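Structure first, then comments.
Left out: one protein chain. Kept in place: all the others.
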Amino acid sequence: MLRELYEQLKGRFPLGELSEKRPDLAFITLPREQLRPVLLHLRDQEGFTHLVLLTAVDWIEDDRFQLTYLLHDRQGARDIGLRVMLSRQAVIEGAPMESIHDLWPTAATYQRELREMFGIDFPDSPGVNEDFILEGWREIPPYRRDFDTLKYSNETFAPRPGRESQDPAQHMKAQLYPDGA
Amino acid sequence: MVSALYILAVGLGAAFLLGLLRDEWRAGAYGVSLAALACMSLISAGWVWVLASGDGSAVDITTAGTLPPYAINLRMGLAEAVLTLSINLTGLLSAVYLRDTMFNQGRRALAVLLIFTMAACGIVLTRDLFNLFVFFELVAIATGGLVLLSRDKRALAAGFKYLVASQVITILLLVGIIFAYHATGTLNIDGMAEVSSLVLKGGGLAFFLMFIAIVLDLKPFPANGWALDVYESAHPAFSAMLSAASGSAALFAADKLLLIGGSTWLPLATGIGIVGFVGANLFALAQRNDRRLLGYSSVAQIGLILAVIGQRDLLGDRYLFIAGGILLAHAVAKAGLYWLSGLIEGRTLTAWSALQGHPILIFAFASFIALLVGLPPFPGFYAKWELVIALAGEGRIALIGLILFGALLEAGYLFRWFGRALKRERAPEPVAVSSFKRAVILTAVAAGWGLGLIWGALSLNGNLLLAVPLLFAFGFLVLEPLSVQIKNSLAIAGLVAWFVLSLPSYDPLQLIFAAVMLIGGALILLASYQTQGRRIGFYPSAMLMYAGLAMLIVAEDAFGFFAAWESLTIGSYFLILRGQRSEPHALSYMVFSLAGAFLILAGFALAADGDPLFTLAGLKQVAAPLAPWVFLLLAIGFMTKTAAVGLHIWLPGAHAEAETDVSPMVSGILLKAGLFGLFVLFMAMGSQQLYGVELTHILLWIGALSALIGNLMAAFQEDAKRLLAYSSIGQMGYALFGLAMMNHLGWLMALMFVINHYIYKSMLFLSVGGVAKRTGTRDMYRMGGLITLMPLSFIAVLIGIIAMSGVPPLSGFGGRWIFYNAILTTDSRLPMILIFISGPIAFLYLFRLIHTIFLGQLKDEHRRIKEAPFWLVLPQMIFVACLMAFALVPGLALRRVDAYISQFHPEGALGWEGLTITSAFGYWSPISIMIVVGVIFASLFAWLVFVNRKAQKVKQFNIVFAGERPFRPETTHFAWNFFAPYRKALGFLTEPLVERFWAAIVDLLHASADLLRRLYTGNGQTYAIQLLAFVVVVYLLRTGL
Amino acid sequence: MTQTNEDLLDDDLIEHAPVKEELRRRLVKGPDGVEFEVEPLRDYYCEAPPTVMPAAYSKIIEGLFNWARAESLWILGFGTGCGAIEMRPLMTPRFDAYRYGIQWRPTPRQSNLFVISGYLSVKTLKRVIRSYEQMPNPKYVVGLGSCTINGGMYFDSYNTITRLDEYLPVDVYITGCMPRPEALLAGFEELKRIVRAGKGEGANQYAERFDWYKANQKRVIHDWDMPDYNW
Partner (left out) sequence: MSFEWIKIPYALLTLFIVANYGFLLTAVMAKIAARVGRRHGIPVWQNYLDLIKNYGLRSSITHGVMFYMGPVFRLTGGVGLLMFVPTLYGTEMFSNMSFAGDLILALYFVFFGSLGMALGAGESGHPYSAIGVTRGLSQVTAAELPFALAVYAVAVQYQTLSVTEIVAAQQGGILQWTLFTNPIAVAAAMLSFLGTMMRPPFDVVLAPQEIPIGPPTEYHSSYLALMQTNRAIFPIAKIVIYMNLFFGGAASWPAFFLKVFLIYLVSVIVGVVFPRFRVEQSIRWFLIWAVPLGVIAIMIA
C-alpha cells in the first residue's frame, strides 16, 4: 500500500530509499530540498493532513542528524515518515534548517524543542529561541549524544552517597532466585 | 417732534446729495450717508420715546395737505416707530460695518443703501396701497443692487434670480392693487378695510393677489430658493439688512394688509407661516453653510411671526407684545449673527470654531442664539409663553405642537452649531480684526439684552432680569476678568447668603431641596478652588443654573417655574459643554431638556386655560378631561431631567464628559430639579387616570425600569464616570418609584434619595474626578492599586459605595428600609420586582468601582501619583461627615418632612420616639445599629491586629501565582470586562434599544431634510415656477377651504 | 556549611542569565509627564529575608499548637511528578485521608504541608521553591518516592535533581517507586509524630540556613528571576 505511494512519489520527486515497518507505516529518506514539496504533496494530495511529530536522532557516528517528520492520513489510516539527514558538523556550526510551521503551526513547538535539545536551528520558526523545557541552560544541548548526562548530573545535583545502580534483569534474577537456579 | 416724513426725506435727500458729490470724495460721501442714517434713526428713536412714554399718540401724516383717500398718508404709531427704529439702526450699523466695502464701492452703493433703508421705512409707514407697491419696488431694486456688493461670484446669479422673483411678486401685487382699486375706489388701506367686503367679493381674488404677493416677499417656505441663494451669497451685512430690515417691513405690510382681509384670511396666514416655520427649520438641519443656515432660520422665524399675525384675533392687546417680541428678537439676533459671520473666514459651521479664544464674541454668539430660540431672559421667551398660553386657551393644540416642534428643531441645529464652534478643533483662519465690525456686533448684543429688559418690564409676569438670583448670575459676566479664587468665593457667598435669606420662607420640602441645591452647591463649589486662572464662562453658567434652581424652589406661578426651569437648563448646558469631549452629549442634553421644557410649557398652557398668570396651586383645580393630559405632559417633561429610562440617553455622556467639579453639580444637584418638579406635580394633582390607566402606575414601571437598566448598564461600563452616571439613572429610578407609589413612605423614601444621592454621588464624582485628574484617564482598567497613594479618595469612595449599596449601618439603608415599609402598603407588586432585582446589581458596579480603581495592581506609570488636590478632597471629607451624620440621625432632616408629607398622605407617618424610628410594620434604630456594628467591628479588628502584629508587609507581586510570578501589573489586574459571566447571562438587557430609537428619529429628520432640500436646484427658472406653483396651490387650498 | 561565595553567585547570575525583560529597570512617564524609573524587583516585590520564628512563649500553648498542627495537615495541591497520581486515592473512600485531619488546599498560603510527589525537574523545582516560600511558618515537606531521595531512576538525568534536602528542609521521606497510598498514610502518621514532638521546624531551619539553601538552589536554577525570598 505504502509502496505504491512510494513508487508514485518517486515518479515526481527524487527520493531516497523506502523502509517499510508495517503495512501502514513506512519511512522514506529524501534529500533536504525535496522535503517541502513532498510534504505539501502528501498533505494536499494524499490526505496526510496531520503532523504527528517532528523529532531528531543524533547519529553521532555518521556525523549526521536525522530529522523525522511523521505524517498521518486519517482517512487511509496510515502513517508515513520522512527522514531528512543533516550534516551534524554543519548544524553545530549553526547551519539553519527550513521551518515548516507555515504548513503545520504545531511544527513551531517541535522546532523549538529541537532547537533547545539538539541545537538544530529553525530561524524562521516563531519563538524558536525562547526557553522551552530548560530554563537557563548553559551546556551543550542535552540530547546530543556527546553530552554526558551522568557526569553532568553528578557534578550538578549533589548525588546522595551510597546509591547503587544495578541492571534490573540481573538484580531481579538475584532477588528471585538467590540460589542461582 | 420731528415729522416721520423726514425719515423718508432725509434718506431720499441724502441719496440725491450723494449723486452730486465727486467720486473721489469718499470719506465725505460715507460721512453724509452715516449722518443721514443716524438722523433717520434719531427721528425714529424720538418717536419711540414719545409714544412709549405715553406722551403722544399715533400720528397720521398727510402728504399734499389733504386727507386720505385723496392723498397718500403715513402713520407713525408705536409699532411703526419701533420698526423704523430697528430698520434704521440695522441700516446704520450695517453701514458702519460695511465701511471698507463702501469706501471701495463709492457713493453709488451708499445711495442704494440709503434708498433701501428709506424704502423699508416707507413700507412700514405708508397707509397707501400703491405707495406700498412703490416702496416694495424700491426695496427690490435696492436689494438687487446691494446683493452685488458681495465679493462672492454667485452673488451676481443670486441677484438676478432675486430680480426675476421680485418681478413676479410685484406684478402680482400690482394686479391685485388694480383689482382692489377697481372694487373699492380707494387705495388707502384703512379706507379699504372699512369696505373690505367689497374687496373680498367674488372669492377675493383681488385681495388674494395682494396678500400672496406680500407673503411671497416674506420668502415663504418652500417657494423661497431664490431668497436662500441671496442669503448665502450676499455680503453678510446686507443679508443682515435683508433678514432684519426688509423682513420686518414686509411682515408689517402683511399685517396691514390683513386689516383689509379681516379675520377670514387669518387662518391662511397662520397656515403659510407655520408650514414655513417647521419646514424651514427641518431643512436647516441639513445645512452645512452658515449663511444659508441663517437664511433658513430667517425664513422660519418670519414664518413664525406670520403665524402669530394669523392668530391676531385671539391675542388681543398682547398681539403687539408677542409678535413684536419675536420679530425684534429675530431681527437683532439675525443681524448680529450675519455680522458675526462676516468676521469668519470659512463658510462651514465648524469654521466658527475660529471664535475660540474670543470670549466676548462667544458671548455674543450665545446671546444671539438664545435670542433666536427664545430662551429667558430674552423677548422671545416672554412672547412664546403668552403665545402658547393664549393658543391653549383657545384650544389650538395642534398649532402649539407645531410651534414647539419647530422651535425644538431650531434649537437643535443652533445649539449643534454652537457646540461645534466651541468644541471642535480651532479653525486655522483667525477672526477678522476690525474694531468697527466688533462694535457693531456688540451694539446688537446690547440691543438684545436691552430688549430683554424692556420685554421683561412689559411682560405680565414680572421681569426676569430683575430677579435677584439671575441678576447675580449675570453679574458674573462683568466679573469675568477676576481670578477664579475671588469669583468662587463670591459664588459660594452668594449661594449661602441666598439660602440664609430665604430660609424663613421655605416649607420643609423646599428646605430640603434648597439645602441640597444651594448649600450643596456651595459645598461642591469648594472643589472649584483647585482650578487656576480665570476660567472664563464657568461662573456665569454655573450661577445661572443655581439661580434657576433657587427660583425653581420658590416659584409660585407657572411662569416663574418655567422661567427658572429654562434658566437652569441653559446654565447647565453651558456647564456641560465645557467638558473636553462633551459636544455631542451637551447637545443631546439640550435637545432633551428643551423638549422636556416645551412639554412642560404645553402642560402649563393646557392647565392655565388662557391665563398667563397661572399659579402652580391652580394645578389642583384642573378638571377631568384635561387633567390627565396636563399631568402626562408635565410628568414627561420632568422626567427628561431625572433621566427616566427612555429619556436617559443624554445623561451618561453629559455627566461623564463634564469637568471634574461640574459632574457632581449636574448629577448630585441638577437631577433633583426633575424630582422637585415631580413632587410639585404630584402634590398638586395627585394621581390621574387616562383611558382607565392609572398614570402613576406607569410611572412606577418607568421608575423600576430605570432602576434596573441604570444599574445594569452601570455594571458594564469601563469608564468610571460613565458608571457613576448610569448609576444616577438607577438611583433616580428608585426615587421616581418612591414618588409614584403615592403614599407617605414612598415620598419620604424619594426625599431620602434626594439627600443621599446628592451626598454620595457628589462625593463619588469628586473622588473619581480627582483620580481621573491624577491618572489622566477615566478607564478603570487602566487604574488599580491606588489605595495607598490616594487614601483619602479611597475613603470617600468606600464610604460612598457602602452608603449607596444600602448596606447597614450607613444611610443608604435608611432609604431601603423606608422603601420596604412603603411597598408593603402598595398594590403594585410587579414593578417592585424590578426594584428587587436592581438592588443587588448595584453591588456589582459599586464593587467594580472601588476594586478596579483602588484595589488590585498598581501600574508602572502611577507609582508616583499624589493624592487628589486639597480642594477636591476637602468637600469629599465634608461629605463623608455629612453621610455619617445623616446615617446616625436621619431624623434631623426627615422628621419635619415626615410631618409635612402628612398633609398629603396622612396615613403611614413614621414614629420618631427616642432613638428608634418606627413604622406601621417595623422599626429601625440607626444609632443602635451603628454602635452594635461598630463595637463588633472594632473589637474584631483589634483582635486581628493583635494576633497579626508581626505580619510582614509585602508588595503587590507577592501573591501566590501557581508557582509563577506575575508578569506585569497590567496583565495581573483583573478589571476589563469585569462581569463577563453576567453579561453572558443578562447582557441582552443592555442592548441600546432606546439609543437606537432616538438615533432613528434623528436620522429620519435628517434624511427627509436632505432629500427635500433638493427642491432648491439653484436654477432661476425653476424658482420662478415654484413661486407660481406656490401661488396656485395656496389659491386652490384657499378656495377649497 | 556554606561554601558558596555570595559575590560569585551574583556574578554567575549576571553572566549567564540576563534579567528578563519585564524585570529590567525601565523609564516610565507618569500622567503628569514626569519620567521616573521603575525597578520591578524592588518596587513590586518584598525583599525582606525570611526570619526564624520563635515558638509560642508558653510551652503549654506551643504544645497545643503542635497538636493542632499535627492533626490539621493541609497539603498544597501541587503534584510535581508522577507520584501525584498516588495522592488521589487518598481522597477516595478506600483510604479517606480526611479522617486524619488531612486535606488539600489550592493555595500555598493556606497549606502547611508540601508533598513533593516524585521526580523533580529543575524547572519544577523553581516553582516548588516559590510555593514553599509562600507557605506560612511552620511548614513541612514530605519527599515522596525514591526520586526525591537519590534521583531514583532519574539519577543520571540532566534535568532532575537527585536529592531534595539540598534545596528544601525535608521532614519525612517516603521510599518506593511508587510508594502506595498506604505508605503515604504511614508517612503522614510519622510526620504527625514529628510535629507533635515539636520537631517540625523545617521552616525555621530554612530561614537559618537560608544562604546555604539559596546557594544550592541557584546552583541548579540558573535563571532565578525573583528576589531571593518569595513572600
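First chain written, first letter: the chains are A, B and C, and each begins at residue 1.
Going forward, contacts are C-beta pairs under 8 Å (C-beta built on N, C-alpha and C of every residue); 3 or more make two chains touch, one makes a residue touch a chain.
Being a predicted model, the structure only gives us computed values, none of them experimental.
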Which of the chains on display does the removed chain touch in the whole complex? B, C
I'm checking contacts with the chain that's been left out. Which of B:88, B:541 or B:857 qualifies? B:857
Selected residue (touches chain absent from view) among B:839, B:875, B:890 or B:908: B:839
For the chain left out of this view, which of B:101, B:777 or B:925 touches it? B:925
Looking at the whole complex, which of B:25, B:974 or B:997 touches the chain that is not displayed? B:974
Name, in rising order, the residues on chain B that touch the hidden chain in the full complex. 785, 787-788, 798, 802, 805-808, 813, 816-817, 820-821, 823-824, 829-830, 832-833, 836-837, 839-841, 843-844, 847-848, 850-851, 855-857, 914, 916, 919, 921-925, 928-929, 932-933, 936-937, 940-941, 944-945, 947-948, 950-954, 956-960, 962, 972-975, 978-982, 984-986
Residues of chain C in contact with the chain not shown: 46, 53-56, 64-69, 71-72, 74, 92-93, 96, 98-99, 101, 103, 105-107, 109-110, 112, 136-138, 203, 231
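Basically, only the chains that are shown with their structure count from here on.
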Classify the inter-chain contact topology: is it line, ring, star, complete, or other? line
In whole angstrom, what separates the CA-based centres of chain A and chain B? 78
For chain B and chain C, let me know how many angstrom lie between their CA-based centres, rounded off. 70
Along chain B, where are the residues that touch chain C in the complex? 774-777, 860-865, 952-958, 960, 962-969
Counting only contacts in the complex, chain C reaches chain A at residues 16-17, 122-123, 126, 149-151, 155-163, 166, 216, 219-223
Please name which positions on chain C make contact with chain B in the complex. 22, 26, 28-32, 34, 36, 38, 40, 43-46, 48, 78, 107-109, 126-128, 130-131, 134, 225-226, 230-231
